[in-house]
Each structure stands twice: as C-alpha cells, then as structure tokens.
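Below is one structure; the comments refer to it alone.
Every protein chain except one is present and positioned as in the full complex.
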Amino acid sequence: MTRASGDAFSVAVRVYYEDTDAAGVVYYANYLRFMERARSDWLRAQLAGPHELAASDKVLFAVRSVALKFLMPARLDDFLTITAEPTSIRGASLTFYQACWRGKEIMCCGEIDLVCVDAQTFAPRRLPEAIARVLAKTSDL
Amino acid sequence: MTRASGDAFSVAVRVYYEDTDAAGVVYYANYLRFMERARSDWLRAQLAGPHELAASDKVLFAVRSVALKFLMPARLDDFLTITAEPTSIRGASLTFYQACWRGKEIMCCGEIDLVCVDAQTFAPRRLPEAIARVLAKTSDL
Amino acid sequence: MTRASGDAFSVAVRVYYEDTDAAGVVYYANYLRFMERARSDWLRAQLAGPHELAASDKVLFAVRSVALKFLMPARLDDFLTITAEPTSIRGASLTFYQACWRGKEIMCCGEIDLVCVDAQTFAPRRLPEAIARVLAKTSDL
Partner (left out) sequence: MTRASGDAFSVAVRVYYEDTDAAGVVYYANYLRFMERARSDWLRAQLAGPHELAASDKVLFAVRSVALKFLMPARLDDFLTITAEPTSIRGASLTFYQACWRGKEIMCCGEIDLVCVDAQTFAPRRLPEAIARVLAKTSDL
C-alpha cells in the first residue's frame, strides 16, 4: 500500500452518534461508508453521480475487494478527511487507494478494487469510452 | 396507542455492536430497522417476502408515518423481541402497532402506517385482492 | 405539526448508496440519522458537540419520542436540506420540529422529543444552567 499524494481528492466527514458503537469509537464497517462517499464525490467531480451514471450508461461500479488496515479509532465529533485516489484503470477494473485522516493522524487506509458492471445483470462491462477517457486524463495513470 | 395482545407476531433480535452507539445503547434509528424486520417476516409468514411481492404484484409497502416512544435503552448483547400487529387495513393503508421488548420490559413502541404503492412510481395502489384477503383473514380486523 | 420558519438551522446532506435501499429510495430509518446530524450540528453551533457535552457536563440528549410523516421518497444523489428548530424547552425536555427538503419539496417532517439525561445512568437531569440559558436565548422559546 502506498500513501496517497498530498493532493488526493478528499471529502470531509463529521462523526455522529450514528457512526459510533458501544466501544465509544467509529464502528469498523462505517469506514467503508465514508470511503464510498469519497469515491462517489470523486466520480461526480470527474463526470457524473452514481445515479446519473446508472441512468445514462446503465453501469455502476461494484466493489470486488477491499484490503484495509485500521490503525487508530476515530471518535464521536471527530472531523475526518477521507481521500480517494485512483491508482489503476484496466479494462473494466478501477482501483482506489483510500485513507481516513484526523488531522495528520491516519485512522484507516487501504485499497478498494471496483469493477464496472451492467446495472441490471452485474455482468462486467468495459468502462464506457467517455468514462475511461475522463478517468485516464484526470488521474494520470 | 394500545398494547399488542399476548399472541402478536414477533421476531427475536440480538443486539450487536452495529446496533449501538457511543452512548452505550441502541441508536434510536435502529429500532426502526428492527421493526421492519418484524413486519417483513410477518408479511412473509402470511403471504410472501418483500422481494417476491415486488416481483409478482409490482407493489411494496412504503412507510407513511411513524409515532414511536422510546422508554428504556436496550444495550449490547440484549436479546429483544419485536412484535408486529396489524391494527387497521383500509384501501391502500395498513397500520401496525409494534413494540420492542427485553423480557417483560418494553424498550420502544408505537404505530407505523404503511401504504401499498406501485414499486416503480410509488403511487398508492389498492392492496391486491389476494393480499387484502389474506390480511383481513389473518388479522381479524 | 407546524412548519419551520424560513430561517431554521439546517445542514446539507447528500444521498449516497449507503442511505438507499432496494426500493431505490432512502430507507425510512435513515431520515432519523439525517435529523440527528442536524440536531448535533445545531447543538455544536450553540454550545458544544455531543462528545464535549458528555465529557464536560456528563449529560446527553436521549430521544424520547418521534412523530414523523414521510411524504415523498428521496433518491440516490439527491442533495437534501435538513432543518432543526427547537420549539419547546421545559425542565429536562427539548422538542424539535425537523424537516427534510429537496429544493422546495418536503420529503419528511415531524417532531422529535428529547430529554437531557445523565450520560451513565440515563436518568433525566435538568438541563445544566449554561445550556438552558443558551438554548433559551438562541431560540426565543
């Protein structure tokens, strides 16, 4: 796993009660919710939101694998920064390195592999040309 | 609000970390998740699961209103009983009285109003005949 | 239920996949998550975040009842505005009128009653003086 560069795309996330558990920290599955927010907003910034993409191109990005490390627990009221940095695009596949920061401390990080699939059948589909072009250009992969 | 009768339909729910928050108790919105489990299983026991209903009759039950009281906090590892008792069926509408119990203590209770809607447009649709018949018979309303 | 005034406190909420369900709309319990975000940020704007309040004053606000109407379904990618307007403060109790808007359309609205409780025992506790003063002043109740 490599570190995201300083200028990785990011979103801000406030931790509310809904995100925490009885151990007093952010529940581990919720970092995946935070990371999906960053990926969705990254996609929206490049091209279109998930809903528009499903409507216009009949595709969506399904998660194929996650490999995450949980290093420190975030807590109620924390103000986090979630990065999303595409590190590889190949055929139908798209890989992100993502991390969750609290100031200069890293809470959680790792790689998420997605695959472009037909929105109905979930069969893999090559990235639509327009999408691939935008992705290739914006991320310099 | 009236109490559910002793023989109301119910499901058992274990409280896991996912259901709790940093206050050490079940997060308030999660009682609505528990209550939906009971309504879904009640429907499945009478007729068919939500997915089957959407596929065969092109309808689903949308929640129109909730009026709930939160009386005591449930906690991690608690073993709860969630009841679902239909109290009124009229046209497209279906009302449930639901409660969440821990042994003989009541955690949360109230009324949930649902309306039968077209699964695509969310326009109200009269309950399909077969469904209305089953509901009327099984619940003696 | 009365409508919030035009200048009610509000937060913006984007709808992500995490918030939706297989019916293609925001899952009903998730409006309660959105509403808690607005209440938390309102409290933070007036005084302090929930975590700070639990640490300094040993109190938290527990939800005692909700009465909500669901009028229209919000969908993936929608950009919502969630209002939080205190309508009554009395002893340990605090009532909010809250609504969820998409532009000028209202998705969901209603009243949420909270009670100030001891953060450990959940026994009702009169609002700490400093809090009551800020609440009374800022909300003109």
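General remarks:
Letters A, B and C mark the chains in the order given here, with residues in each chain numbered from 1 onward.
One rule holds for everything that comes next: a contact is a pair of C-beta atoms (placed from the backbone, for glycine too) under 8 Å apart; a residue touches a chain by one contact, two chains touch by 3 or more.
Keep in mind it's a predicted model, so treat the numbers as computed, not measured.
Only one of the listed residues, A:Val13, A:Leu60, A:Cys116 or A:Leu135, touches the absent chain: A:Leu60. Within the set A:Ile89, A:Ala119 or A:Ala132, the residue that contacts the chain not displayed is A:Ala119. When the missing chain is restored to the complex, the residue among C:Arg14, C:Lys58, C:Arg75 or C:Arg102 that touches it is C:Arg75. Taking the complete complex into account, residues 17-18, 20-25, 27, 29, 75-76 of chain C touch the chain not shown.
By the touch definition given at the top, chain A reaches the unshown chain through residues 22-23, 25, 28-30, 32-33, 36, 51, 54, 60, 62-70, 73, 110, 119, 122.
Residues touching the missing chain, restricted to chain B, are 14, 16-18, 33, 36-37, 40-41, 44, 49-52, 54, 75-77 (touch as defined at the top).
Keep in mind that, in the parts below, only the chains that are shown with their structure count from here on.
The largest tally of C-beta contacts between two chains is found for B-C. The central chain here, found by comparing per-chain C-alpha centres with the mean of all protein C-alpha atoms, is C.
If you average the CA atoms of chain A and of chain C, the two centres end up 28 Å from each other.
Note: centroid distance chain B to chain C, computed from Cα atoms, is 23 Å. Residue positions of chain B touching 2 or more other chains: 22-23, 25, 29.
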